[in-house]
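Note that one protein chain is taken out, while the other chains of the complex remain in position.
The chains carry the letters A and B, assigned in the order they are written, with residues numbered from 1 in each.
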Amino acid sequence: MVNPFFKNNGPFKILEIINFLNIKDNDLNKNIEIQDIKDLITSTDKDITFFHSKKYVDIAQKTKASFCITAEGLKNSLPNSCTPIIVDNVLVSVSKITSLFYPDSISDDFDENVTIINDTKFKNKVSYGKNVLIGKNVSIGENCKIGHNTIIEKNVTIGDNCSLGSNNIIRNTLINNKVKILDNCVIGKHGFGFFPIKNQNLRYPHIGIVLIEDNCEIGCGATIDRGSMSNTVIGKNTFLDNQIHIAHNVKIGENSIIAGQVGIAGSSIIGSNVKIGGQAGISGHLKIGNNVEIGGGSGVIKDIPDNTKVMGYPAKNIKEFLKGNR
Amino acid sequence: MVNPFFKNNGPFKILEIINFLNIKDNDLNKNIEIQDIKDLITSTDKDITFFHSKKYVDIAQKTKASFCITAEGLKNSLPNSCTPIIVDNVLVSVSKITSLFYPDSISDDFDENVTIINDTKFKNKVSYGKNVLIGKNVSIGENCKIGHNTIIEKNVTIGDNCSLGSNNIIRNTLINNKVKILDNCVIGKHGFGFFPIKNQNLRYPHIGIVLIEDNCEIGCGATIDRGSMSNTVIGKNTFLDNQIHIAHNVKIGENSIIAGQVGIAGSSIIGSNVKIGGQAGISGHLKIGNNVEIGGGSGVIKDIPDNTKVMGYPAKNIKEFLKGNR
Partner (left out) sequence: MVNPFFKNNGPFKILEIINFLNIKDNDLNKNIEIQDIKDLITSTDKDITFFHSKKYVDIAQKTKASFCITAEGLKNSLPNSCTPIIVDNVLVSVSKITSLFYPDSISDDFDENVTIINDTKFKNKVSYGKNVLIGKNVSIGENCKIGHNTIIEKNVTIGDNCSLGSNNIIRNTLINNKVKILDNCVIGKHGFGFFPIKNQNLRYPHIGIVLIEDNCEIGCGATIDRGSMSNTVIGKNTFLDNQIHIAHNVKIGENSIIAGQVGIAGSSIIGSNVKIGGQAGISGHLKIGNNVEIGGGSGVIKDIPDNTKVMGYPAKNIKEFLKGNR
């Protein structure tokens, strides 16, 4: 369920792909067709994958992909069934190939193909405000409200009994039932992911979506970015206060409570029944357990096990923090 | 002056109230009429009140209310004139009763009953931009400006010589004279107050308003939530920079200066002539004195007396902070 909304432009012949990367490789069977680009684990023999760090040797050895973008020093870990394609920068090449398969995942220009809701099939189904715009590939369930000036851009599914406020901008997002989204939110835009290149950075593709589960509430001014190679998820009955930033690929569990102005950096995984105080920040690629409480203003820079209370910058056990600050 | 905007649906007979709570109590005189739900101090003998913590024993002993929602262990502190009604969770029951008296105080769905300003009595009185919407029960004084796409939802009073920017959303708010509100603000929505309940949290009612006094300036992107049982107040000539979050029930004094991205959690009281540096955070239920200076980035987790300069996380005397960080 990574990319229900992005159309795969493939298949491409392997020759087209290596030409696109400006690589010459005379040993390849150039007419083999590639269906998709996937990670080492989920690839099938119709796909191309990528392998960029020794951390992934174990899963690289078992990949089923037929081709793999990798570096000279890593290629020997691949099985014989997988032909290495050697590049200078693996992630940049992956980004380029992904953009070949999913050209819509790079650009987040405004959606030009929206229609005022009065002229859509939702006219008599939804309770809506002034100036509401609806993009293509949008579905909306029963008994929903959409406030003034809200723009539902392309690729949005909204369940039943949802209430959206005014001035929101939403795309590439799956909203389940009984969800409340207050005002001024931007949900489903690409994340802050790119390769820094002097004079002109290279954005990497974001083929994930934002998934907001049942009974969630999203406060005013939230920004929730969609995932790059996976989804951004807000679990059931999790409540977000105002002015919160949730970066790409973040996953938050159920019944969690996140106070105002919190920021969660890319790819961190937050458990269920977690409470995060106002203005706390959580670095990227961390794992925060279940039933964790994070004090307001904390800066979390390492994983936190289940059932722990932390506070401080860097965040530590709350008793230790309070003892050190009498 | 707690709730000038919320219509009281009462009176209700005490029988209706206890039925609504699913309580059986055969000893009650079931036909007594209750006018309102109020706190221990302001209740009259026509009201029902609530008592949920030993902290309030002293005032509970003096309440004039005829009925009181409370717990078994607390009921003996009430005067004989006040009949206890025993419940499992006092605050949840209070929330339910409040929603009975003030059903509009729970839901903050977008206001469906707005009209484009050109079609209102304000057409020739106010200087306004494109697409300005006006709700019911709105009054606007002399010489005011309202920018493009701004939505003045129901229950808003604006004084004279006010300048509102574009893309604001305002409801349940009383704005005095010469106030400036820049752009993209959301003012008067309910706060982040609810009872956490697995799978479906229960919002508690917000029957307070936001009061913004003379000569204030509110920066871009502010969120100022209305109060739950009291008001949120921004005192005279207090200036707020951009991206500030003011939670429900917060009261800020006069002539204070609050820099960008500051957050003030629920029910804290800030004095007059206070300066708060950028990104500082103030926990809930604190009392910050007059003439206090709080350094940028500070995290305030306890009360601060008058005439004090603090900095750090947790915030301490600024000399101590700087000494400890040479």
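Heads up, the rule we're going with is that contacts are C-beta pairs under 8 Å (C-beta built on N, C-alpha and C of every residue); 3 or more make two chains touch, one makes a residue touch a chain.
Everything numeric here is computed off the predicted structure, so don't read it as measured data.
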Of B:K145, B:K287 or B:K309, which one is in contact with the hidden chain? B:K145
Using the document's definition of touch, tell me which of A:K55, A:K198 or A:K323 contacts the absent chain. A:K198
Residue touching the undisplayed chain, where the options are B:G135, B:G188 or B:G221: B:G221
Candidates A:S95, A:N184, A:N215 or A:S272 - the one touching the absent chain: A:N184
In the complete assembly, which of B:T115, B:N237, B:N290 or B:T308 touches the absent chain? B:N237
Absent-chain interface as seen on chain B, which is shown: 127, 129-131, 145-149, 163-167, 178, 182-184, 215, 217, 219-221, 236-237, 239, 241-243, 254-255, 257, 259-261, 277-279, 296-297, 312-313, 325
Where chain A meets the left-out chain, the residues are 108-110, 112, 114, 116, 131, 133, 149, 151, 167, 169, 184, 186, 189, 192, 194, 196, 198-201, 221, 223, 225, 243, 245, 247, 261, 263, 265, 279, 281, 283, 299, 301, 313-314, 316
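Criterion: only the chains that are shown with their structure count from here on.
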Chain A and chain B: spacing of chain centres that average the CA atoms, whole Å: 35
